[in-house]
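A protein chain is absent from this complex, but the other protein chains hold their places.
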């Protein structure tokens, strides 16, 4: 089989780097075009010394017209707004597009409220929200996939079974999320300066993070309920990993064991979701570098609530890994191609 | 004035080390007796090289009878159970006792349920729960102070004003706490082995941590309400610091600004509590090494809930600093003696 | 082709875990037997939750007779002494053995001095020291390979070209090495307790580390010179990575550029060694998770000395990765099979 040709727009961030890690071991893929505005003219291995000997492609400026016509798949890892503008220009080509940014994840109404004016609202409805485990059939047929945000991925996978089964109060969900610093990207700022972050733990954008409407929309669409979430993100002094601690009020008596059973059944055919046994809660380091989402569950029967703990690697299942998973589905490949390796522990 | 003589029982842990840091700069205190079972015969500076030149006292075995009669204050930093047994023997002396362990923090009923049989239940009622800001008047007269746990300190200070003012639903409180690794003490185990913790973030004892009944009892006693808390502790890859994110349902319309105002008023005379302005949330590194508790507040008016973020240094306000603060109150000293230095940032 | 059957003795440490990571993606290998004394009876995924779904083999007690007869390759990751005893029993089988411990790395004379009495000194001479880049031809024919230590690997690869070319004083070499904490293994102790290591940097076993004679022997054998090394190891608060800063006195005028050229030529056919350009020095995070050794070079012409900076991942090129590389050479496979993925950055 001929390899599929891939372009990555915005290749000089951590998301780009992780895409390379998976695409370069993918048997059916060839990376042929990379862009990076600030670093145009350099090679990818200048920007990422760890890639020396693997890929020495030159980084190009971001011009849609310069992207070769025979590209089969485009990954866009661009700032929001920019992404939509570029994709608008590319949409009519015979190409599959996976956008790792926020431009096609939520409805135009919410986009306006949380991000501002959308450059091409007509495309939003054509995009499929690429949380693979929930939307696989739609992803298969999609031309444009909106790859989910990191916090939403961990939250949605943690909540999907309980909401689908309609045993939790969808109006009072609390998601307390903790993220490693790579989630903030590769642009230096005081907030992510080493000595400010190390030994410093803080909450930010409490109740005002843009991933909140994304979580609510995705879960509402999936469950048919009107889901309301209180969302608090925290910055943790570590490189990778998101852990979301999710609190729900149950509307049915159920034991921890039963709820675990329900989750296991829900995800029984999923390669990348693992449910922990009773009294076991996952650590971010057991999914590090991998596309896994591991979930631990506890029911408190005295007040009929449940706590669900969901961990992912924010750069993998929360970004590049899920993007490759979506690509595999779109192209009809085995879903785990390029993603077969074990997590990297420790 | 003659200096007061202090003994520390169980001086070889991080709590003991921090007590030294504050007591050695305290103008009215002299440290004269230290015990440490495993390290008896060594000097404190053998166990803590950073103390060389400050204090070279020999560590003694833990025998109540060997504790000099002229000791004025005893700090006990011992395993639960052991602590109560020792304090039982010392109680009749003319001495002030501050127990940093769990033995006198909760009612006998809860103690039995969460810890087991209590060695001297009759003393529990004589002990004052030493969350200084709430119980100052009782601490002043106390002979025996139960110094609060680290998680409870951050949770209680974060919740006291809102519960006292009866504007939150006391039956549906969620406390999501994150702690640095010193909270687990100085005894090696796989759970706290560097390579297991670094880059690893996890929840543990979900809904089953012994600090949960402590929080509930202390807040119930303080507010007169029957407080119910869902408590989830998490281990964070950093040395020091606790951040508790607290979720409450409000039973009254109130804005963020108003709630901040209420907290500022509640704590207006407190040296060691600082309330952040709107949209500002505290980081653990701004209280590091100090006795401060910093609190950030956000009301979500759409669903009438509030998020309160409370940070402390678990070894200081969460243990040794608060113990010294209590001692100062018990002895009639200025409350911040020995605790005057700024936090250590970064 | 039939897959080769592999056994790993001592599979519950970080070395064992990393072996799994490479062997499980290796197309020609099947892992069929694992031992772990302390954890016998558990499954490997109980001990390493990140391996759930990849490998659920039961861990067996360490009994040579229980190791299936049809095993093709044995990796031993055992304490020194134990390793030699076990290998002695297995040596006559038709099997390839790779010992990741220290028992066959140095001469009996040095072993006696640094480790004690050797259980089977007659086997030492039959073993090949498996620093693949230097001893490839011998490794090809070896039945028993002594996989090098982590510090020695980084030191030897950094020094081999300059010593082979006889342009440095072999009697006055200084190796200042810095290692992440995984190098100390997975057994808890106060020295590797999180709160003792984090924010703590120290030297240890100055001039007395057992890897010193290993470096000297390997380089003496390779260069034909009598190499003398002053070696100082340091413990760094990070999980993975060794950086060795090597100081040599040059006995010939040479520029930085020329010395870099010499290194590039020396390693021109090596997949796993990368030489940096002038003024560029490698970081441990650019080899993390991979089998690479990256080297930076600086000549100080004013006093005719050179500084060589060599980085590896201690668990990969310094242990399990090199072991797999050696296995590939021994079995006639492509040398990078199972080791093709890029480093994991960040």
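Miscellaneous remarks
Note that the chains are named A, B and C in the order they appear, and that numbering of residues resets to 1 at the start of each chain.
As a working rule, a contact is a pair of C-beta atoms (placed from the backbone, for glycine too) under 8 Å apart; a residue touches a chain by one contact, two chains touch by 3 or more.
Bear in mind the structure is a predicted one, so any value in this text is a computation, not a measurement.
In the complete complex, the hidden chain is touched by one of A:35, A:83 or A:198, namely A:198.
Check C:44, C:243, C:262 or C:293 against the missing chain and you find that the one touching it is C:243. Which of C:62, C:225 or C:307 touches the hidden chain is settled by the complete complex: it is C:307.
Residues of chain B that touch the chain left out of the display are 14, 17, 20-21, 24-25, 48-54, 182, 199, 239-240, 271, 274, 276, 280, 282-283, 285-290, 294, 340-346.
Residue-level contact of chain C with the missing chain is found at 171-172, 174, 176, 178, 180, 195-196, 198-204, 206-207, 228, 230, 232, 234, 236-241, 243, 245, 247, 281-286, 288, 296, 298, 300, 303, 305, 307, 309, 311, 346. The set of chain A residues touching the chain not shown comprises 14, 180-182, 186, 188-190, 192-199, 237-239.
By our rule, only the chains that are shown with their structure count from here on.
Of all residue numbers that take part in the contact between chain A and chain C, over half occur on both sides, making this a same-residue interface. The distance from the centre of chain A to the centre of chain C, with each centre set as the mean of the Cα atoms, comes to 36 Å.
Shared contact sites, meaning residues of chain C that touch two or more other chains, fall at 14, 182, 199, 239.
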